[in-house]
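Every protein chain of the complex appears in place save one, which is left out.
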Amino acid sequence: MSRSRSSTTTQSRSLKVTGEEIWKNKTEKINTELFALTYGALVAQLFEDYDNDYSLINERLFSMGYNIGVRLIEDFLARTALPRCEDMVRTSEVISKCAFKIFLNITPHVTNWSNNKDSFSLIIEDNPLSEFVELPMNAKKQIWYSNVLCGVLKGALEMVQLDCDVWFVADILKGDPQTELKIKLNKILKDEIPIGDD
Amino acid sequence: MAIESLLIINKSGGLLYQRNFIDKPPQSQAPNQPEPQQQLNSNDYLILASTLHGVFAIASQLTPKALQLSQNDIDYTIPYIPNVGMPTNGGRTGNGSTVGGGSGSSGPGSNKLGSFKGDDFFKDSFVSWNKSGLRQLCTDQFTMFIYQTMTGLKFVAISTTVMPQQKVATPSGTDKLDRYGNSSNLAIQIADNFLRKVYCLYSDYVMKDPFYSMEMPIKSDLFDKKVRAMIKNMNE
Partner (left out) sequence: MPQYFAIIGTRDNPIYEAEFPSISGKNSIGFPRDLKELNPFILHAALDIIEDLQWQMNPNSGGVTTGGYFGTGGNSNSNSNLSVNNSNSSGVGFLRNRSNNNNNMENCYLGKVDHFYGLSITAYLTYGGMKFVMIHGTTGDLGGSAGGNISGDDVGGNASKSAVQIDDNALKLFYQEVHELYIKTLMNPFYRLNDPITTPAFDKRVRALARKHIVTSK
């Protein structure tokens, strides 16, 4: 008697349901304003520490995010136990419907697919990190306020053997119409795939 | 299922964590016992971990050709088995799995699972990430279970329960029918449930410790305490 792989597992339940259920019932939560204020204090302090060197600040935010991402992926996998994604389309769905939902309670839209389906954009409405923020005039052109998100995504994807580039394309804080970040797959790190995981 | 020891091995084969949970008296031996039971020292465990890592890889290549060809039919789902490693009140038992009695923790409301809300880490069945690697090693003294995550981390549990001898399969019966019913499969499922919970504890108490360096041995006291509590529940 053979069963198809997906019949009774969480893979068959829609990702959206999984994400929402875990968000509602299975994670401890924190006050949004406290979170936004903490992150804001962090960025404001970086401004002071690095003496308004904006490219360095962007880089620092990215590397902080990277360190968070390599750890956060374990939490995500322990919580959801989702199987390996077959392609970037599936990966994008998991990221937007499950991952962002569980950790930030937002569901960004996935758009702007490239021709060979290896890069896409995430459009974030209502970014919880930048709730009350107004960038100072001199920083406006150069700082990506939520750059930590790019780092998180890059770190997390790297731990599941997807080497990706993640970067911001537009940000409401800068005056653009929407907040958009782009994810592009460079290559699958085949030799790092754990043995036994086909 | 009584867990005797737990090892955590990182993706390069290095040992991150090793604990024994059942005290074996060091040198006491019955007169006719063939060999003294000696404790392994930490260096031995390091070697053991990297050997296991290698054996795990080799085992994935050892699958007979016939089985490899029929691999599409295999269901890697692990059903959720309640009460594995969780404290229970009174004498409730789960699906025939061994259940820890009230471990001394207070009533139902205070079950603290770190960042996991509710009374258990997860409640759904899940797909195993370990498709062709080593999952269970049965000997006449112990049974070893291995759970590998998508990031290459391996959780190894050594249990004192010994699997009953497998009956020789009759040529006419198909192997697949027996596969889901026998006790070895159930043991693997219980072990996977348990090890996934240890993975949840790892993701909380080790990953979220800002002073923990990646891929280094785990020195977290909190993690140790939580793992011991869970093992205690498993071992009754």
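Some notes on this structure:
Order of writing sets the chain letters: A and B. Residues in each chain are counted from 1.
FYI, contacts are C-beta pairs under 8 Å (C-beta built on N, C-alpha and C of every residue); 3 or more make two chains touch, one makes a residue touch a chain.
Keep in mind that what you see is a predicted model, and the values were worked out from it rather than measured.
In terms of the touch definition stated at the top, the absent chain reaches A within the entire complex.
Of the candidate positions A:85, A:133 or A:193, contact with the hidden chain is made by A:133.
When the missing chain is restored to the complex, the residue among A:17, A:44 or A:106 that touches it is A:44.
Mapped onto subunit A, contacts with the missing chain fall at residues 33, 36-37, 39-41, 43-44, 47, 131-136, 139.
The definition used in the following text is that only the chains that are shown with their structure count from here on.
With centres set at the average Cα position, the gap from subunit A to subunit B is 31 Å. By the touch criterion stated above, subunit A contacts subunit B in their complex at residues 1-5, 8-11, 25-28, 70-75, 77-79, 81, 83-84, 159-160, 192, 194-198.
Residues 11, 56-57, 60, 73, 75-77, 79, 115-118, 121-122, 124-127, 129-134, 148-153, 176-177, 196, 199-200, 202-204, 207-208, 214 of subunit B are the ones that touch subunit A when the two sit in their complex.
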